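Only one protein chain is missing from this complex, and each of the others stays in its spot.
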Amino acid sequence: MTSPPLLDIKNLTVEFATRRGAVQAVKSIDIQVAKGETVAIVGESGSGKSVTSYAVVRILDRAGRVAEGAISFSGIDLVTADEAQMRDLRGREISMIFQNPRAALNPIRKVGRQIEDVLLQHVQATRATAREKAIEALTKVKIARPEERYDAYPFELSGGMCQRVVIALALACQPQLLIADEPTTGLDVTTQKAVMDLIVELTRERGMSTILITHDLGLAAAYCDRVVVMEKGKVVETAAAADIFRNPQHPYTRKLMQATPRIGMSLADLLPDAPKGPPAEAKAPQVTPAGAEPLMRVENLVKAYPRPSAGSFLAKFTGKVEPEKAAFRAVDGISFTLARGETLGLVGESGCGKSTTSMMITRLIDPSGGRIVFDGADIGAIPAKSFAVSPMRRRIQMVFQDPTDSLNPRFTAERAIADPILRMGGISGRDALRARCEELARLVGLPVELIDRFPHQLSGGQKARVGIARAIALDPDLVILDEPTAALDVSVQAVVLNLLEELKGRLGMSYLFVSHDLNVVRLLCDRVIVMKTGAIVEEGTAEAVLGNPQAAYTRELLTAIPHPPM
Amino acid sequence: MTITRRTAIAAGLSLPFARGGAAQAQAPSRSETLLLVQEYGPNSLDMQGIGSSQPVNGVALNCYDRLLRFKPVPIPGGGGNTIAMGELEGELAESWQLAPDGMSCTFKLRDATFHSGRKVTAKDVKWSLDRAVSIGGFATTQMNAGSLEKPEQFVVVDDKTLRIDFIRKDKMTLPNLAVTIPFVFDSELAIKNGGDDPWAKDYLKNNIAGSGAYKVESWKPGVETIYVRNDAWTCGKLPSLRRIIARDIASPSTRRALIERGDADISYGLPPKDFKDLADAGKVNVVGVPIPNGVWGCYLNTQVGPFKDVRLRQAVAWVMPYEKMLQASLFGRGVDMSGGPETPKVAWPQPFPYKTDVAKAKALVDAAGGGFSTTLLFDAGNATVAEPMSVLIKEALATIGINVEISKVPGANFRGEIQKKTNPMVLNRFAGWLDYPDYYLFWTMHGNNSIFNIAAYQNPALDKLVDEARFTADKATYDKSVVEFIKLVNVEVPMVPIAQPTHDVAMQKSIGGYQFQPCREPDFRYLTKG
Amino acid sequence: MLKMIGQRLMTTIPSIIGVIIVTFLLTRVLPGDTAAYFAGPAASPQAIAEIRGKLGLDQPLPVQFVSYVTALLKGDLGQSLTTGQPVTRDIAARLPASAELTLAGLILAMAVALPLGVLAAVKQGSWIDHLCRIVATAGVSLPVFFTGLLLVYVFYFLLGWSPAPLGRLDVFASEPPGVTGFLLIDMLLARDLEGFRAAFSQLILPAVTLAIFSLAPITRMTRASMLAVLGADFVRTARASGLTNGKVIGTYAFRNAMLPVVTTLGMVFSFLLGANVLVEKVFAWPGIGSYAVEALIASDYAPIQGFVLTMAVMYVALNLMIDVLYGVIDPRVRLEG
Partner (left out) sequence: MNDMSQILKKEPEPAPGEALSAESLPAKSSPVLRFEAPPSTSLWAHARYIVTENPVTGLAFGLFALILLAALIGPSIVPYDPLASNTNAALQAPSRAHWFGTDQLGRDIFSRVIAATRLDFSIAVFSVALVFVLGGLAGVMAGFFGGWVDKLVGRIADTIMAFPLFVLAMGIVAALGNSVTNIVLATAIINFPLYARVARAEANVRREAGFVQAARLSGNSDWRLLLTQILPNIMPIMAVQMSLTMGYAILNAAGLSFIGLGVRPPTPEWGIMVAEGASFIVSGEWWIAFFPGLALMIAVFCFNLLGDGVRDLVDPQRRN
């Protein structure tokens, strides 16, 4: 690099004061960002990547402080700069955008006014021109009808739209550096693509530097020039994006890279020291021969919610009958089958009805119409309430999305695993129960000594294993996996996915795998159903649907997945 | 500070008239205005009406005239005037003449005018007295107490002359014409506004139709009542105070503070402690009149419960800590009722022969079979005095093995409770308007079993003596009967007299002309200021 | 918006009906015999029975209830025994006094509590935070009747700084023409500055008593809600955009933090109306609280029923107002209707 970098972080250490003394969240890191460069900081949770960015703009919370090192921006030392100076820099020279865009906007202020606030603060506009400039900023982030949107409140906008507003806000003052902290986490994949494309386009256009903070190595590699990998507060590797996948140097990078699902990989490939084998080998679907009764047959399944109509109560009194509003159909007449031993993927973006479908199949909520035939019996007809205590209950189990949320904080791991056995397992005696729990723990790879712990004393991966152990405790025939790894870091995800695959084979279960992540679906599933707005748009084998999609929507989904340079 | 406040008051005072225009030709000055603070004010302007509260007596007293009134008699200790039962003077009556057979009385009316400007006539007087004996409730009961029972008793002789025919000879008939019930309405005004109601109850409840020394300028129930002088009053010396503001202040502390700091001119109904302190401090005048015919007593149920046994009633009388109670609950604002002579005087109330003697009491309890548990009831409205009193009683009775549970009953409920006549012990104060021993016992111990016969005492011998005293004209017979029945109740003790309370009023030193009335409401007509 | 108001009103109907029934039953269970009270001392049992018949008290409860509700629908709340006036008139005369006092107390409390709560949240964990917590908690720990007595003793009796606790206005001051019933406003309308001063000085002590008591919930809520908002993402965005502290706290955090506080305010207000009962007793304030207590002590049904009903209606109205206010602050609510 010839010219001095725009941002130069040298030997930065950030400490947090906690009850157990100071904890270093970031340890002696060095990062440089050149003018016009796009740098990704990648790491799993707790790696210190966000803390680093907060330290740069000095918005660490009260307990945090820069213990050592220097941050220089355009020659200004950001560690020692006074608050007024920092305030001038923030928003004008260095901007940030955050994840969860809707929360990042003031819910009760018009978005246009929020942009104006920044413009006025940094004297980029006068009262007279503020509105015009704000609308201009909205136009630049490709928001349709910006004049109208100026008066909108965040809750009236979609998530993607909100993120555009946040970008407009960040770029309103033409800063030199944009720090994007997980800007697309929580957004659907198609929205993610649109937002990332926009960020890249706008920053390139203005010759800005960008720091992209993300846990997604694929995303980082696809959009950035350089990638900085952080682990436990340290920078472990810095390399050009093109190199990092091809030739990762640090073992952690390798592990991370390997755990990231990509096309052409097998499940086993995700694990660090797995023998590389042909991708097809892992998948030997023991699908039921054609014509045999499938494990589950779903026919014309519907879930409708009445639309809350404001006047109905009054109407009852006045005797006026309002025109019946069409009920909202979350699931609109879908049919499919699930063969014995099969893993069926249910894919779609948020709001497509996949979760509702899985809840109905699990018999946690009652369908509004249609049949769910499980092993010959129409279980859809049994109300959810009575199903909870029916003998069928033990045959359909579920692994939940958030391992933390799905464990009762007051139960130990053992108690959580034992719960279904106590209710339906028929094992009596403390010792027998204990033995069974330990057996299950071993089965899911949970160290037996941990089963006396409470959830808050377990890591995310361990909690996921407890959840799986509980689900398989009664040897179910069908397990619904509801985004079982979405809350986990990629390396943990890799392990859990492999575990699930292994258990399936060993216990002869079938899976219904609900996910938004096509790469994961590709790895685990035999067949795939793609859903959109409550209906099935495409169905077929995983290879066919993901390799040669027929529906335009499926194609759109596939192209939206970030493709890192290989 | 004080100076500025006074200025403010003066300014505030002049404002309404300056702004209001010419309603009054000349405003009453501060020295002609009296500020009275009381616990609560009238709930009606018609004392004859049903459900009227105690302060309505004050309205009747000041805004209406009666045929007769009690003549002021100096209070023995000074400080103002009280009354004596036998001494009456005319109010609306210019003169009155008892018939030779003693079975009627003829009243000659003064030349007086109502607030409406109409002359007071005998017709108005008859209408008013008819109303009192017919309207029911308290008014009628009170009229009956003076043997005034039927409208036919009231005869209009001419415009200015009225005759009252007696049913029987009753020494209370004439005094009973001076109390706050038989006052005179402007009957034409009342009938005109009464609508369908011949007694115009609704109208008179909210309006004054009288000839009294004061008119009600404004009445905000529960807040304040403002009286202004009736300059045309001819039934007595024109009062010197032109305007009276009576404010309702529920908190006694506040009332005390107001009088102590000089913001209020006169205050009724403070706790005895405050009267004592004020009297001791000497900054304001405290006038106390032992309430005629008034006693704090502990009623012991003679019909049901443990006190059916006269020995236990006597035991209670022997164990009461009289001195302690007088000091700790009445703070000395009363007359001790213990340790009197064996032979009573012709008076009521008077000390009775019991005094604190635990040994005697204990012996009586043991003789009656030993200790037990019982309850002591009192009106929550009287808690200031009754509560410490009851606590002391509880403590004293515990020493002779009687365990007492104290039960404080809200005012309205108290009526119902004593009416049941099942409560073993009740602490209550009763005062009769007409100061005669027989009158008191007629209400509290007579076999007619009125609500105030809380002990449910039934004794034909006593009834006979009381009735005899009531209707005899012979002084000797009367005295004998009184001494006899007092002796009787001294042995029977349906009620243990504890103390005769004083009726206290605190006034600024500048206030003069205090007049005690049996209704215990302030009489503005005599008061002076400055 | 109108629709929302209508809907809200509808949902309150059942609770109003509940209030009517509960009050009716409760007052009938109250010990004490109205008829005996009416008949006066020394009345014979027959006289009492007669009066009981006249008042309809000898009817079975359901019949009494029906006649009560029928009268209620005509706007007739009955007659008070203690004041001898129709309850509607009494309440109409006394309500403004209570409302003025309560509002004054609330405004005073807000004037102190809001800045205090914001400060405590902004300086979380500092001495100011602790102090704020102690002050607010101590305030709510004081029984109102005790605070009131203490204030009267100190400021009127010992120091003589405040006027005699004689109700709403100095005895010798005259009342302004009643336009709003709120003396302060009426005085201003009448351009009577002296009177305004007089009314104001009467109002201070009771208002302070109430304010001290309501300080804690408002401070607590402001602090908690401020803390939550200050930790919110959009505040971080605002900071990261370089907005000044004042702008961040004032425009961004404070307005959002006010949402739950507004809800609390309604609660506090209706709660204060209840606490008034004791304060009015101490300060001889001619409001509906003291009216209700006296009626209760005297087993006087009608005023209690009237009072409770008034309060219930006010509670409903208040919550409605808060919903509207909520809508003004929060566009999400506004636009739903």
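Details
When the chains are written out, they are named A, B and C in that same order, and each has its own residue count from 1.
Methods note: contacts are C-beta pairs under 8 Å (C-beta built on N, C-alpha and C of every residue); 3 or more make two chains touch, one makes a residue touch a chain.
All values reported here derive from a predicted model rather than from experimental measurement.
Seen in the complete assembly, the chain not on display touches A, B, C. Residue A:S406 is the one among A:Q176, A:T238 or A:S406 that touches the chain not shown.
Within the whole complex, the absent chain has one touching residue among B:P252, B:P353 or B:G401, and that is B:P252. Of the candidate positions A:T38, A:S209, A:T260 or A:S355, contact with the unshown chain belongs to A:S355.
Listed by residue number, the positions of chain C touching the unshown chain are 12, 14-16, 18-19, 22-23, 26-27, 29-31, 130, 133-134, 137-138, 140-146, 149-150, 153, 157, 216-217, 220-221, 224, 231, 233, 236, 260, 263-264, 266-268, 270-271, 273-275, 277-278, 281, 289, 292-293, 296-297, 299, 304, 307-308, 311-312, 315-316. What chain A contributes to its contact with the hidden chain is residues 16, 18-19, 23, 25, 45-46, 49-51, 54, 60-61, 63-64, 99-100, 103, 159, 181-182, 185-186, 305, 308, 328, 330, 350-353, 355-356, 359, 362, 364-365, 385, 388-389, 393-394, 396-398, 400-402, 405-411, 416, 419-420, 422-424, 453-454, 456-460, 462, 467, 470-471, 483, 486-487, 516.
In the full complex, chain B makes contact with the omitted chain through residues 251-254, 256-257, 260, 271, 273-274, 277, 321, 324, 327-329, 380, 383-384, 387-388, 390-392, 394-395, 405-410.
We take it that only the chains that are shown with their structure count from here on.
Taking the mean of each chain's C-alpha atoms, the chain whose centre lies closest to the overall C-alpha mean is C. Centre to centre, using the average C-alpha position, chain A and chain B are separated by 86 Å. Remark: chain C residues 3-4, 6-7, 10-11, 124-125, 232-234, 236-244, 247, 251-252, 255-256, 259, 329-332, 335, 337 touch chain A in the complex. Of all residues in chain A, only 57, 59, 62, 86-92, 95-96, 98, 100, 103-109, 117-118, 121-122, 153, 155-156, 166, 169-170, 310-311, 313-314, 317 touch chain C in the complex they form. Within the complex formed with chain B, the residues of chain C that make contact are 31-34, 36-43, 47, 50-51, 80-85, 90, 93-94, 149, 152, 156-157, 160-161, 163-167, 170-174, 190, 192, 194-195, 197-198, 281-284, 286, 290-291, 294, 296-300.
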